[in-house]
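Sharing a structure here in structure tokens format.
Each chain you see keeps its place in the complex, though not every chain is here.
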Amino acid sequence: MIRQQSETDRQFILENMFVAVMDNIFLLVLVTLLSVVQNVFFALKVEKECTGQHSKPHSAAFERLSCANRNCMDTYPTFLAVLWCAGICLSQAPAAFAGIIYLVVRQKYFVGYLGQTCQSTPGFLFGKRILFFLSLMCVVGIINHLMLSYGGSDYKESIQTITKAASTLLLLP
Amino acid sequence: MIRQQSETDRQFILENMFVAVMDNIFLLVLVTLLSVVQNVFFALKVEKECTGQHSKPHSAAFERLSCANRNCMDTYPTFLAVLWCAGICLSQAPAAFAGIIYLVVRQKYFVGYLGQTCQSTPGFLFGKRILFFLSLMCVVGIINHLMLSYGGSDYKESIQTITKAASTLLLLP
């Protein structure tokens, strides 16, 4: 029985647990930080446009910037939720890769929105594809967990390999 | 001492940890995924209404849809935060149950908003009740943890039973 060495073990488990948790999430944290930097960039753009145009507060350019920013912010919690769920349930590397592509798409969307409305539509559709991919990762991860709990078979490694290969498909235009 | 078998143990702890974590969160992940699907449904509804009415862009129907969507999105991070905190601090089953009821209420709210403004008020109040229930779960979980750390007594199991029973009260209209 190892239960007698409780205090030392708890310390040992805690240390290992912390390292193991960090191993599994640090890429997700990096992507989250990048998205935060992008959010601040968007907010500064809107703020600059807002304060630079005090004479005509509701200009068309400000309206478009504000609208693009609001669209990005509306989908931001959804993105964060599926990114972290996918990364924890299945594998962090493909999730973080998809997250970075999402950020690139969002940047394109924000810049494209400043031109005309029709330019923003492809970006919006592209974002949906990444969210769908991340959601699929969550579903596969949960199904694998249930199979492991009730059936005893563990396909996690092969699924992770397939996921890594599939994530490169997101690069297709 | 088990510290000598460090590499094997770390692997062993990591594997068990992953299974244990998934055991404790997979219902929350499912509810999160459902909420994401609902978010996408709302966004598609707004997008469809927007593109279908290019001739009269600021119609009353579009305004109401957009407003309902914005209200839902504004409370979404709050909902996710208390859902996950309640699920991790205390017990995932009642938290996920309350989350599903919240999603049903939100659906009712969104549909009801399309009719008239007065219809949406009950849904809004109902949502507050669920958020209050989830916040209460967090508080109880933290108090139990502090009692366990400093007092040594652990009422977790009895609290979880009470919580499960109490969560059915959310079904009351």
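Note that the chains are named A and B in the order they appear, and that numbering of residues resets to 1 at the start of each chain.
Operating definition for what follows: contacts are C-beta pairs under 8 Å (C-beta built on N, C-alpha and C of every residue); 3 or more make two chains touch, one makes a residue touch a chain.
Being a predicted model, the structure only gives us computed values, none of them experimental.
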Query raised in the report: Shown here are 2 copies; how many are in the complete complex?
Result: 3
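Everything that follows uses one rule, which is that only the chains that are shown with their structure count from here on.
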**Report entry** Distance between chain centroids, defined by C-alpha means - chain A, chain B (Å)
**Finding:** 18
Query raised in the report: Hey, which residues of chain B end up touching chain A in the complex?
Result: 1-3, 9-10, 13-14, 17-19, 21-23, 25-26, 29-30, 32-33, 35-37, 39-40, 43, 47, 69-70, 73, 76-77, 80
Query raised in the report: For chain A, which residues are in contact with chain B within the complex?
Result: 2, 5, 8-9, 12-13, 16-17, 19-20, 24, 74-75, 77-78, 81-82, 85, 88-89, 124, 128, 131, 135, 138-139, 141-142, 145-146, 148-149
